[in-house]
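A single protein chain has been omitted from the complex, and every remaining protein chain is retained in its original position.
Letters A, B and C name the chains as they come in the text, with residue numbers starting at 1 for each one.
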Amino acid sequence: MNQWLMAGLLFTPLAWAALSLLLDFRQGRWLSWLGMLIQALVSLGLWVAVASNGGFYYALAGWEAPLGIALRVDGLAVTFVLLTAAVATACGLHAGVYLDPSKSWQRYFWPLFWFLWAGLNGVWLGADLFNLYVSLELISLSAVGLVALGGEAAALRAALRYLFAVLLGSLVYLLGVALLYGQFGTLSLTGIAAVVGADEPAAAMALLLMLAGLALKTALFPLHGWLPPAHGVAKSPVSALLSGLVVKASFYIAARLWLELGDRLGSHTLAQGIGALGAGAVIWGSWLAFRQPHLKQVVAYSSVAQIGYLFLLFPLTFAVAEPVSRLAQQGITLQVVSHALAKSAMFLAAGNLILSVRSKRVDALGGVSHYLPFSLFSFGLAGVSLMSLPPTGGFAAKWLLLQASLASGQWWWVVVLLLGGVLAAAYVFRIYRATFLEDRASDDFYHPPRSLEAIPMLLALLALGLGLVAEPVLSVLALPFEVAAEVAADVAVQP
Amino acid sequence: MSLSALLPILALLSSLLAAVVIFALPESSHRLRTLVNLLAALLKLGVVAVMTWGVFRGVDFSVSFTMLPGVSFMLRADALAMLFAGLSAVLWLFTTIYAVGYLEDSPNRSRFFGFFSLCVASTMGVALAGNLFTFFLFYEMLTLSTYPLVVHRGTDKSLQAGRNYIIYTLGGGVALLLGIAWLHGLAGDLPFQETGHFQGADPALHGQLTLIFVLLIAGLGVKAGLFPLHGWLPQAMVAPAPVSALLHAVAVVKAGAFGIVRVVYDIYGIDFAYALGLLEPLAWLAAFTIIYGSVRALWQTDLKRRLAFSTISQVSYIILGVTLFGPLGAVGGLVHLLHQGIMKITLFFCAGNYAETLGVHRVDELDGAGARMPATSVAFTLAALGMIGVPPLAGFVTKWALGAGALAAEMEWAILVLLVSSLLNAAYFLPIVYRLWFCPIAAPWPAERRWGRLETHAWLFWPPLVTTLMLVLVGLLAATFVSPLSWAQLIAVRMYLP
Amino acid sequence: MSPDLLYALAGVVLCGIGLFGFLLLEHLLRRLLAFNLIGSGVFLVLIGLAQHRNGPDPVPQALVLTGIVVAIAATALAVVLIRRYYHLTGHTSLADDGEAQS
Partner (left out) sequence: MRRRLLLFLTLAACAGFTVALAAAVLHAAGAALPSALPEQLAASLGSSGVEHPVTAVLLNFRNYDTLLEIGVLVIAGMVGISLASTSSLEDPALRSSDSLLYALQRWFVPLMLLLALYLLWAGADRPGGAFQAGAVLAATGVLMRLGGLPMEFVRPGVLLRLGLVLGFAVFLLVAVAGALAGEAFLAYPPGMAGGLILTIEIVLTLSIGMILLALFVAAPVSDEHEPEEGAGP
């Protein structure tokens, strides 16, 4: 069974990318609906399989690591696979209606979309450091392609900026991989974790390099300059994909590296330093979001801020008691999931609003609540999650992080968490406020199709409901991993 | 799932689902929306009545599930919960009727009534919350769902008021969240229980607990309008009259006061809070707020603003009652939660009627309104007298109980505060009553409208009269077992029993 | 010091030079070349370091081949974007319009 699920999971996005390249936009849309259905079913099936039997390693091409590439299918990975299926399906459905099929270049949307999905699945499941690099590049290039689609000057500018940032990030990451391979002779993360010792300056340097590269790709403050233009200029479904999923991929790798190697290769200074950068992102990103004149720029800078929270994982899991570390990990996972849902909902809803008022500016939104209450409501609900108010997933995440900070005595992160919520409220309420203004002269609104309005609402409701069902979602993370102990023992015996 | 678990959920869902349905209805289907509103209100009233009867007989209505590791979502109906739930269920019905009339012919009604229902659903949640975490959940939901109501008119002034409202309440929410999270870190999940959780807590924790108490009270004090956190309340007056009624009588300030009651009695425990020396400063703060609000009310020329400062003053009676160490004071505070709600909502209904029917907003424009609108003016007069504490109206019962409590707790200064405040109440209410009945009409009404036979629109006419009847009855029947007073005594007995 | 280690160190130097260029150069093509320089440096480190230990090792060679293809794809993509960007705007750098001319 697992065999089929894994093959389906890996094969469908790649095959659909190849197939849809041969079709035009409308035909590609039909094909993609089918593909999304398959992916959703397969992801769900894999989730059920892991939930009932525990995680496993899947050796690609039948070659076990370290000779071949093994995929690690555990609770965290399937959670993210499922999240990707949900968010990407929503963005794909939205894009199918939102994009203009008469433009010849839109046919390339579908292949890029599917390559992106394939890369994401590769990252969630990846356990091989070099394979992760290739998957990351697959994601990066297709994301850049999606931003540049249409080829207007502003889009190209943003795309180039984005491209250079992610390329540099990938290379720096690869440099770290080179050092690790040079020292330990294996690319499997589990294998390296099994042999690495406490006092290894070269390996520590490698970890530092990899984290730096990934931080650049995740747009951690102060390396975030590329993100807002790229996410702001892209079409809304693309922005939703980028903000919801793509930046999470590099963070996910960084987090996995840290959790496997951080206890030996990391240091107190490094952990606190990364946390401080995250805190800087929360505050600076929120402030900039507050000041943006364009709706999508507000949402994009909000991503910079929300990404900042993720990096609190580093200080909150370093040299703390096991239960505290678990709290922090659960909190960060929830934050990733809820931000993915809420932010994609927000971008899609913002796209509808922009479509409706025919302007990108925040102050053009006055009176839109008469005409597009549904999209506005989705936007608002997603905003509640970003402000991390109850009962949303964002709140559940923040609660866990608060508990972890308090329990580990790192009260300064409490300040960041609370302040971040207030700042988020400032920029979200600025938009609410603009929509309540009743001084619009004309009543010239365009009504997007119902389906465009329904999709962000669904995502926002998911983000909202996540807080209520956080416990069952988190319980999947703690599922047993059958082979982990075995493989680790194998590797440990070899040298 | 048994019936006892179903009822609290039903009480919540009745207005939550109403909100969803109303949001989904098109703007133009007014009749259907009104029908949904009224049905939901009646359903909720029925459910709450059944639950109240059950709680009286000792049935345990509770439901809970784990929401996050170590935290559960918990709804539970105890006597205190039913006091607040009963208040909001009854008043919501009248406010809904009133709002339907008030907003006739105005835009954005779908949005208004959707958030209106959401707001009451949150209030129900606040009332029925079984632990501090669930309380916080609905408390913040209340903040969010009232914002669109405050800024409903979309004018610069209302947006400004909305901004201040949100700054105050979200700021308070942050303090509250910090307090709750900290407390959770110390003691785990904290269900509300009659004697509190910290009886005999480790003395080493006392410092932290005091700090947390301050945080919690600061967070709750914002909504309760406790000085110096009251700034948003007078500004929020720009909202439509039903919203003011909701803010002042049914939901928002009551949620703050109710939260303080919960924290003092059911989290810290009254004995422990007293032993920690936390009650005395809070009592002083409440006393100061009572006087301060009344004094400020004296100088307000805008009718609704005057009422707002009156609320600031009156809500602190509840807090004062809570801090008077002893069952008698508690009874006074708790019963005032209800009495103040009934009286204040009457006053706001009347103020709204003056504004809608005559276009009058300022106190000095009210000259002679008693002749033009006799029924409304009778209601206003009775409610104002009740506020002052004239027997046998609702306010008198409260003040009497509070005074008895102060004596029992040997805090005689509180009686002085009550007296001074009553004098001040008279000083700012009686001139209005005088103008209503004894001054001739000075100038034509600014914007008079007529609706047939009655002095105002029928949907606006009846609600204040019914609430006036209630405020007379709760005073007259205070000694019988159906009165709020006896219910408050039931709560106090259960709270102080051990 | 084996020749392989020397390669690795040369790779390190290339990385340093490339990084310097990448950070400082504004002209898009030059920056792209700097990126390729870093890439070459990384590949040298990857092979040199591994072979210093194991002797000829096919795994890093294969990795580098893959890496080269990825780098070529990225470079080609960048060139296409740069060409079109130049065609549309006449700029050769991403700096703001005023500065771009100077």
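Everything that follows uses one rule, which is that contacts are C-beta pairs under 8 Å (C-beta built on N, C-alpha and C of every residue); 3 or more make two chains touch, one makes a residue touch a chain.
Just so it is clear, the model here is predicted, and its values are computed rather than measured.
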| item | value |
| --- | --- |
| Chains in view touching the one left out | A, C |
| Residue among A:Asp74, A:Glu200, A:Glu260 or A:Glu438 touching the omitted chain | A:Glu200 |
| Among A:Met1, A:Ala18, A:Ala319 or A:Ala478, the residue in touch with the chain that has been omitted | A:Ala18 |
| Touch residues of subunit C, complete complex, unshown partner | 5, 8-9, 12-13, 15-17, 19-20, 23-24, 45, 49, 52-55, 57-59, 61-63, 65-66, 68-70, 72-74, 76-77, 79-81, 83-84, 86-88 |
| Residues in subunit A touching the chain absent from view | 3-4, 6-7, 10-11, 14-15, 17-18, 21-22, 58-63, 66-69, 103-105, 108, 111-112, 115, 118-119, 122, 130-131, 134-135, 137-138, 141-142, 144-145, 148-152, 154-155, 175, 179, 182-186, 195, 200-203, 205-206, 235-236, 296, 351, 354-355, 357-360, 446, 494-495 |
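Note that only the chains that are shown with their structure count from here on.
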| item | value |
| --- | --- |
| Any chain that touches subunit B and subunit A | none |
| Far-end chain from subunit B, centres as C-alpha averages | C |
| Averaged-CA centre spacing for the pair subunit B and subunit A, given as whole angstrom | 43 |
| Distance between chain centroids, defined by C-alpha means - subunit B, subunit C (Å) | 67 |
| Centre-of-Cα separation between subunit C and subunit A, whole angstrom | 27 |
| Subunit A, residues touching no fewer than two other chains | none |
| Subunit C residues counted as touching two or more neighbouring chains | none |
| Residues of subunit C that touch subunit A when the two form their complex | 8, 15, 22, 28, 31, 35, 38-39, 41-42, 45-46, 49-50, 52-54, 59-60, 63, 66-67, 70, 73-74, 77-78, 81-82, 84-85, 88-89, 94 |
| Of all residues in subunit A, those that touch subunit C in their complex | 130, 133-134, 137, 141, 144-145, 148, 151-153, 156-157, 159-161, 163-164, 167-168, 171, 174-175, 177-179, 181-183, 185, 187 |
| Residues of subunit A that touch subunit B when the two form their complex | 327, 330, 369-370, 373, 377, 384, 387, 389-391, 396, 399-400, 402-403, 406-407, 414, 418, 421-422, 425, 429, 432-433, 436-439, 467-468, 470-471, 474 |
